[in-house]
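Left out: one protein chain. Kept in place: all the others.
== chain A ==
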């Protein structure tokens, strides 16, 4: 992506976000009590101001994009094998969702071990044995510290409970 594409996309996204906030999100999801005399004291005043400013900055970004060269130099080197790269990102998202949703049932230690090994495999580590050893030891050490030194109630899950 070059400066033109970045500024244009960000600008349009900011304008769309601003419109969404002004016309949908703030009226629907900001509760304003009745009988407020002064608008500046309303809970929705600040979000409206910020949403308006977001629209203005978005317009500024679009104008800035129009000043850039359309075929300007790209900021970052291209990603090799784009399809596989996005597949890995998709799998990483699955890991994140599983960690967030499944930790309470599986237990943080076991879930962390699985997440460590899965992430190491995803980034194609050259040290698979070390990754498995670290994947087992690190969550156990962190559990020992947080549960027994810091007295944090680490989720144990329904499978195997640790002392």
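Heads up, the rule we're going with is that a contact is a pair of C-beta atoms (placed from the backbone, for glycine too) under 8 Å apart; a residue touches a chain by one contact, two chains touch by 3 or more; residues count from 1.
Throughout what follows, contacts and distances are computed from a predicted model.
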Protein name, per the UniProt record, of whichever chain is missing from view ("Paraquat-inducible protein A", "Indolepyruvate oxidoreductase subunit beta family protein", "Tripartite tricarboxylate transporter permease" or "EboA domain-containing protein"): "Tripartite tricarboxylate transporter permease"
Among A:19, A:131 or A:162, residue touching the chain not depicted: A:131
Contact footprint on chain A, counting only the chain that is left out: 1, 6-7, 9-10, 14, 21, 25, 29-33, 37-38, 40-41, 43-44, 46-47, 50-51, 53-54, 57-58, 60-61, 64, 67, 75-76, 79-80, 85, 88-89, 91-93, 96-97, 99-100, 103-104, 108, 112, 115-117, 119-120, 122-127, 130-131, 134-135, 138-139, 142, 146, 149-150, 152-155
